[in-house]
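One protein chain omitted, others in place.
A and B label the chains in the order they appear, each numbered from 1.
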Amino acid sequence: MSQLKNLKKEWKAIMSCMGCGDCGYAIRPAVGRYLTCPVKEAMEEEGFEIYFSRGRMNVLKSILEGQIPLSKELAEWVYQCSECGNCTEVCHMSQNPYIVLPTCNWIDHVKVWEALRKDLIEAGFAPLDRHNDLIKYMNDDKKKNPYGEERNKKFEWIKEFPEIKDKGELMFFGGCTMPLRQVDTLRSMMKILRAANKEIAMTNEELCCGSIALRIGDEKSISAVIKQNIELFKEKGAKTLFTACAGCYRTWKKDYPELLGEELPFEVKHITEILIELLNNNQIPFKEIEQEDVKVTYHDPCHLGRHMNFYDIPREVISKIPGINLIEMKRTRNNAWCCGAGGGVKSQFPDLAIKISEERINEAIEAGALILTTSCPFCIGNLSDAYEKMDDSIKESIKVVDIIDLIASKL
Amino acid sequence: MSDIYHKLEKIVSDNYISKDIYVRHAYSRNVDVILQGIPDIVIRPRDAQEISEILKIANEENIAVIPRGAGICEFGGSKPIGNNGIVLDLKRMNNILNLDEENLIVTVEAGISWGKLNEYLCQFGLYTGCMGPGSGMSASIGGGISHHSVGGGGCAKYGACTNQLVSLEVVLPTGEIIETGSQANKYSKFPFNRFGNGPDFAGLFCGDNGIFGVKTKVSLQVFPKPKFAEYKTYLMPRKSAETAAQIMTDIRRCGIDVYDAMFIPDVVIAVGSQQGLFPLWDHIKKKRGIFFYTIEANSEIELLEKVKYLDEIISNTKSEYLGSEISDGNIAKWHYKEQGHWQFYHNLWGMFPSMQALSAECFCPINSFPKILRDIDQWDVEHNEDMQKIFNITKIRPISGSGPVALIDGNNVEITSGFVTFWGYYDNEFHKIIEETNLKLWKSLLERVIKHGTQWYMMGEFLSRFMVDIGAYSEEFYNLMKSIKKNLDPNMILSRGKFNFWGEK
Partner (left out) sequence: MSELYQKLERIVSEKRISDNIYVRHAYSRNVSSNLQGVPDLVIRPSSAEEISEILKIANEENVSVIPRGGGDCEFGGSKPIGDTGIVLDTKSMNNILNLDEENLIVTVEAGISWGKLNEYLYHYGLYTGCLGPGSGMTSSIGGGISHHSVGGGGCAKYGACTNQLVSLEVVLPTGEIINTGSQANKHSKHPFNRFGNGPDLSSLFCGDNGIFGVKTKVSLQVFPKPEFASYKTFLMPRKSLEISAQIMNEIRQKGIDVYDTMYFMDLVVSLGIEYGMFPMWEHLKRKRGIIFYTIEANSEVELAVKVKQLDNIILNKKAEEFGPEISDGNIAKWHYVEQGHWLIAHNLWGLIPGFDPVDAECKVPINAYPKIMRDLDQWDLEHSEDMQKILEITGMRPVTGSGPIIMVKNNNVELTCGFSSFTSYYNGEKHTIIEEINIKLWKSLLERLVKHGVMFYMQGDILSRLMVDIDGYQKEYYELMKAIKKTIDPKQILSRGKYNFWGNNTDN
């Protein structure tokens, strides 16, 4: 079974699962936990065990024991998962530092799913068709981004801001999604940085961070990218690299060092870390606000929140915006509900991704918020897509806005 | 028959079997003025083995067998249906077999009375919690389990007596002897828990009205009797039933573990006072309904707290507290301290000579009882003509209504509804018209109350058949009961006729 090379490395996790099912059903209001798996909840009609972690672990036990094989059919099942990590967050987690239930030491569900995906790709049962397209585009020298756009299109927006240097100590990593799909938000970011007189640099030689390949499980496609990207910025003299994309942030800060086996030669920050500095030094000039405080709620992106333990800074940022009253949804921080876009779900299973986002939007409305904000272009994209399809009555109750746009609108 | 008689005599010895006509008539009635069934033979067995052999013979010879505890069924449940069969008088089996003081479980022979058992337990500072049915001085433990008995005190806190059941030894109609619960594991030396080792078969014999088996041993959970108790009685304001219902609902809502809570309707107070039943209330001008509670606690402080809560709830109504002594009107004190709880229900019987009750006792939710009581009043008015027929002979009109309404499990009460009427034999003559009218009225009242969706527990002969006859049972439930009955008792000899299970007659 050399086919199961990666999965076999995760045998401890799989064999530590004893099938309690909390990964599907956990409810502990006392610690803010209300259900676990966004895919399972979205698929409630079909709702078979295989739609959430426990059922999949059972399948993997059978696979390790040689009872059933890997197959494309299996791939169709397992890629319906955003790898949000909520299952890991719940699995035997006491959510209190003074009690450590042993099993949680051995099971990182997402690592298991990642290992499985790698094996599926090696065996040729994956990538699935749309994922295949994404990887192709990424590897294509003329494109080098998962959106299939022409390579240089990513950098066109920079021309509007001649003050952006080509190299420097504080460098911005644009990524692919924002320049190609949410470029207005980048303009907002520049508006803020201009108003704060903050100088940044950016290079049009940057490559897609490769997050897509990682989530899909295509190790080969990403290995080349990592070294090139790191060398590039090192050579440009970067001391700090920051990005406005939660996916790129996590990939740079967590995945690159892990895959490389060594520390990066510069630090990596998220846009909110830059913003909080500016806010703390009163460098952002807000206009006078006359109206009442607007209720805003913050959605923790999985790549920022659960994956990077990054919860407080975005909230501090929002709190410092005048005229804003920050409230929390029922499921927040490490218990936050995924928007459904990650793990390749958005591209291969768009209906599923939207259904999951609908639930999150409803949750925001239930909390009483007028604005649902977050700091991740995938979340914004998916939430917005879901938003467009919802009733007018919903659209009148709430808006979906990126933190950056929120700040920019108050200048 | 004499051949059979000899076979049976060999089992129990001649001291404990009789076919004497006077003995047989002594066993031919229960507690009601209408129903009678004269058995052919009366037997007083000693233990499960003897009962097992008796039942085997009864099966061979296709003879009906009626188990009888104290014979206090208000629906003719422990006498034969028709003049035939064997009555098994279980009162001889009335010993206490074991008191496990550490695990607080007592094992008794099923024929022992609640009164005798509690007297014994008292010496150890224990009690059964729920004191059985209102007839507990005589009624047997086995009978209590067979009917989910309530009414004898403590049911607001402990619920029906079946809640305290730990284990049963039962003789099945075909003679097998089984033990339930923890005893299903044959290595368990003594009963300690009801719930496990498979399905809860003890439940089959709870409330079965004696159709599925004859109980021979019962193990009950017992409890330390709390050292402190308080008991208060109140005169209700107008709309007494609604007020009492509200008080009971509030008590449940606040989670106060009251031991007893009872409401005595206006009519009982009014008529009873008139007849001199209640000297303790003679000084009360407005004869309205009475409400009382009893609460227990492990310490004075806890007691005071609980009493405080209860008083708060009651003070929200316009009720009047009646003082602490029985002479002040505090019937609650008589009920608890002087064990009046085992005589409480005798309040309307015998208001006039030979006046007795035809019962329609049932369970219903607290918030339904005022409505049901009013409807019974309505029913009474509608049947005035029939009531008159009896009045014409006895010069006293039957009274409809309810005796005490007692809080039991959860948010339910037992309403001791019915009407009091007269024996057919009145003033040295047998009046067929009285008996016929009684029967007609009884069926009419039962049907009326059944249609309120109430739940019946002591069903005996009369009610168990009536419910089937008027199609009140959900078909599926009745069919399941029937198929289990057929399975356990193929010849349908045990309590033959109840629920219309006749077998080959």
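Operating definition for what follows: contacts are C-beta pairs under 8 Å (C-beta built on N, C-alpha and C of every residue); 3 or more make two chains touch, one makes a residue touch a chain.
Here the structure is a predicted model, which is why all the values come from computation and not from measurement.
Touch, as defined at the top, links the missing chain to these shown chains in the whole complex: A, B. The residue touching the chain not shown here, chosen from A:64, A:183 or A:207, is A:64. Here one chain is not drawn; of A:77, A:147, A:161 or A:311, the residue touching it is A:77.
In the full complex, chain B contacts the hidden chain through residues 102-105, 148, 159-160, 162-163, 166, 172, 176-189, 192-193, 195-209, 211-212, 221, 223-224, 226, 249, 252-257, 298-299, 301-302, 305-306, 309, 362-367, 409-412, 450-457, 459, 464, 467, 471-474, 476-481, 483-484, 486-488, 499. Panel shows chain A; residues 8, 11-16, 18-22, 24-31, 34, 44-50, 54-56, 58-59, 61-62, 64-68, 73-74, 77, 92, 94-107 of it touch the chain omitted from the view.
The working rule: only the chains that are shown with their structure count from here on.
If you average the Cα atoms of chain A and of chain B, the two centres end up 67 Å apart.
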